[in-house]
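The complex appears here without one of its protein chains, the remainder shown in place.
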Amino acid sequence: MAGNSFGKQFRITTWGESHGPAIGVVIDGCPAGVKISEEAIQAQLDRRRPGQSYISTKRSEPDRAEIMSGVYEGITTGAPIHILIKNRNADSKAYDNIINVFRPGHADYTYTRKYGHRDHRGGGRASARETACRVAGGAVAREFLSGKGIDVFAHVIQIADVHAKDFDRQVIEANDVRCADADAAKIMIDKILDARKNQDSVGGVIEIRAEGVPAGLGEPVFDKFNADLAHALMSVNAVKGVEIGAGFAVASRYGSENNDQMRIENGKPVFISNNSGGVDGGITNGNSIVARIAVKPTPSILKEQKTIDNDNKETTIKVEGRHDPCVLPRAVPVAEAMTLVTIADHLLRDRSAQA
Amino acid sequence: MAGNSFGKQFRITTWGESHGPAIGVVIDGCPAGVKISEEAIQAQLDRRRPGQSYISTKRSEPDRAEIMSGVYEGITTGAPIHILIKNRNADSKAYDNIINVFRPGHADYTYTRKYGHRDHRGGGRASARETACRVAGGAVAREFLSGKGIDVFAHVIQIADVHAKDFDRQVIEANDVRCADADAAKIMIDKILDARKNQDSVGGVIEIRAEGVPAGLGEPVFDKFNADLAHALMSVNAVKGVEIGAGFAVASRYGSENNDQMRIENGKPVFISNNSGGVDGGITNGNSIVARIAVKPTPSILKEQKTIDNDNKETTIKVEGRHDPCVLPRAVPVAEAMTLVTIADHLLRDRSAQA
Amino acid sequence: MAGNSFGKQFRITTWGESHGPAIGVVIDGCPAGVKISEEAIQAQLDRRRPGQSYISTKRSEPDRAEIMSGVYEGITTGAPIHILIKNRNADSKAYDNIINVFRPGHADYTYTRKYGHRDHRGGGRASARETACRVAGGAVAREFLSGKGIDVFAHVIQIADVHAKDFDRQVIEANDVRCADADAAKIMIDKILDARKNQDSVGGVIEIRAEGVPAGLGEPVFDKFNADLAHALMSVNAVKGVEIGAGFAVASRYGSENNDQMRIENGKPVFISNNSGGVDGGITNGNSIVARIAVKPTPSILKEQKTIDNDNKETTIKVEGRHDPCVLPRAVPVAEAMTLVTIADHLLRDRSAQA
Partner (left out) sequence: MAGNSFGKQFRITTWGESHGPAIGVVIDGCPAGVKISEEAIQAQLDRRRPGQSYISTKRSEPDRAEIMSGVYEGITTGAPIHILIKNRNADSKAYDNIINVFRPGHADYTYTRKYGHRDHRGGGRASARETACRVAGGAVAREFLSGKGIDVFAHVIQIADVHAKDFDRQVIEANDVRCADADAAKIMIDKILDARKNQDSVGGVIEIRAEGVPAGLGEPVFDKFNADLAHALMSVNAVKGVEIGAGFAVASRYGSENNDQMRIENGKPVFISNNSGGVDGGITNGNSIVARIAVKPTPSILKEQKTIDNDNKETTIKVEGRHDPCVLPRAVPVAEAMTLVTIADHLLRDRSAQA
């Protein structure tokens, strides 16, 4: 129990169901003295908001962030920051047919087995709507970290069998799929629209990068920076894989290829390569943090699927309602948020490293 | 700070350096009433022990487990279990040349940046020798879980570009590389020996499976079973990627391919496939748990590499000493241990799920 | 940082300032299947509510509890329960004169030293208004525990030099001071009114009792039941002492007087006395839990006091505004709440004691 918090020094606790009156996040441990711009937080929520483009769900939620505590005269006080987001456009009737039927690939069956009693409406607590709270928490972390020169961003590098081949950061937010390769983005969008037309959905890969992270973050041996980051990212709905730096590619490499050798440049240590993804021995080395996550295709599809019901009877289901045929574009700010919280947490924890 | 523990209800805390007098683990939260066989714990340590085969390091450590508390008349009492493992065969002289020089791919540079003062001998706290403590902790979890019908094992499925194609569980412990495909194992061993001959090292992939895990384990939304497992596995030295079920393969799939549909068999719910790896919505679904980790090639290689020293001067290094040219065979019991601890922890946490 | 949570398995996290838009509590870890009556929660808040009698502050707050998550069709789902309480009657102008002046006995000076930036209005985060959230969290714990036959109540046993001599549980909620001795209650109330007339305030002692707590709760050696309870109670504003069972009286006793001897009654073990307050070796023994807390006189008094300001200049202050001349009557439900949360937490933790 009590698994709704993440972080030790900088800690977010989220609450709320998809079709309840609201959802929210408590950010505990944000240091005092951080300027908080409500617009900056809203801007992040807008990136995750449903209904933002024609390839996302049509549920129309303004996702308005209300800061209810912890900020006085625009500056954090060290007290917990609570951000509330009201649910405005829930349509619970669309879920009446799944009161007793388990949707494949969803948490319906497992929540029932674990808790006995469950709120089925819109997926209840298991809904990806909860990730709006993560984005709000991450936005506060971002305000704190930007003051330290740390910059985190993510982008889609694969949808179905389409891979990004180019990288132009300016392009990421300029296309609906959040890909840094404008040409690939167009093909990716076609893949997504095709999937929707076929009553189906598609998966993909997101890459996360953090620049300006100082050397020294991460606590050996279990709270390694990469271990906490893997925890953070794997906790995001639909994520089935996490890799750091060269990731699974290390499997087929020799040590002499994979080690990041060092030299001095302008009097400062630099790494000649970045296969480590900015982490050696679980501690950041000053290089860019690079991670990637595999995101599964949305399990909610209109195609008929075999399943069972509460009474252990076989049945079939076509999942109706308003669903994204591909969750990756909206998962980009969520992946950033979890990375931001992880960095903020470790930045504070690292302050205890030396006497 | 304080990152040397893993688990909330079933918690392991490890201590010790590669070349100190000993290393050890405190297991806190193991329920009372579990029969502990010292032989069973030793058997697991023997699987991780250095010098066990001609493809592993020649450091000869008996790795004798001494249970010092928490067990009375062979049965756990609920008190913390401390297991001590003495270091017998440390050779610190071999490390004299790295007092001031950072080995590429190691934690030498990051520990220095974080802590200022470091024990360089054998890698100090960052040494993979620490994983012996994890294996001891996992062995206690195994004793607890085997009483619940839970069985965890791992095996090497890739070394360099060689992939296992067959699966015979009986074969795993019968070859030095711990591969379930006896034919592939031979080629893998050749790859490892070649690497050593070339003063180099190789990486690979390990798969972990857990059978008999009941539905319901995992705490939404941040302490999802897969999130904690990713944390656990990514904290193991040299791991650069973790995936659950279909893992990164989900990226190029359609939802209709990837969803695990259900039916009733002998009156019980079963999944027609297992792309989820036994976890839906962060909670185990009763299916086999399947995870895989990418393990990088050993960074300690004899080949000359560019690096820098404590005084920010460029230099080169050939890492001597007794190193495994491939750590995967010995990482198999470590991966199992982390999985066992994760399951034990969540089994206990799940006891609070219903009133 | 991150100190706004209490409990490990049953955990409350509170947020909010005295003069912000609202305050709230997230209850994480309440098992699924507990019936939650909104009226029962409101009834507890009403007991702590300001303005409830002529001896309490005149700030008029309805303290309406809004359950925003975690409860579906009146029953907990295992998801976090968020309860929001709006602030309606804040009067920030009364605090303008303390923007730069530190009130003696308050947190003004220490918050300024710790955080640099502070919300002075109504005491901000340090206001006892925060305890409404504890009462709401405790009310949920009460619903869970009443299903297990556990009953927790508290009462005032001392105000200034007036001690309760009689005990009639029925009388507690029938007088404004919440004393189980109706005659003493009258004298206590006179003491409080006298203090107010004299621009002063008074302190006292509250006793907390828990009946029906099973033997076995408490985790050695640091999370002893009494250690966690002391933590919980000492965290309540104005509490300066906590004792269990005979408490400080043990100092002048002999072991033969103080030990609780045992006998068998109706086939069951019973203790002949209860000097332990229901806890031996940090674990509940099945006897009634008995604890007492010393509560200091309200620091906000109209009498002139010496103090300093933000610029390290000496000054004097008369603390105006609407304050209780004695906080004990309203602290009774808070003390119960912290005890309820502690018991709920340990009841769940104890489920891991045996294999």
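By written order: A, B and C. Residues from 1 in each chain.
The definition used in the following text is that contacts are C-beta pairs under 8 Å (C-beta built on N, C-alpha and C of every residue); 3 or more make two chains touch, one makes a residue touch a chain.
Bear in mind that the values here come from a model prediction, so they are computed numbers and not experimental data.
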Cross-chain touch to the chain not pictured, restricted to C:A90, C:A164, C:A230 or C:A331, is C:A230
Of B:D28, B:E61, B:E207 or B:D260, which residue touches the hidden chain? B:D28
Extract the touching residues of chain A with respect to the undisplayed chain. 8-10, 29, 31-34, 76, 78-79, 144, 147, 220, 348-349, 351-355
For review purposes, identify every residue of chain B that touches the missing chain, sorted by number. 1-5, 7-11, 13-17, 20-24, 26, 28-33, 66, 68-70, 72-73, 75-82, 84, 111, 114-119, 124-125, 348
Hidden partner interface residues of chain C, rising order: 1-6, 14, 102, 104-107, 109-111, 113-116, 125-126, 130, 158-161, 195, 198, 200-205, 215-216, 218-224, 226-235, 237, 240-264, 267-269, 272, 275-277, 279-286, 294-301, 303, 305-308, 312-314, 349-350, 352-354
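Rule of thumb we're sticking to: only the chains that are shown with their structure count from here on.
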Indicate the whole-number Å distance between the mean C-alpha point of chain A and the mean C-alpha point of chain C. 38
CA centroid of chain A to CA centroid of chain B, Å: 26
What are the residues of chain A that contact at least two other chains? 1-5, 14, 111, 114-116, 125
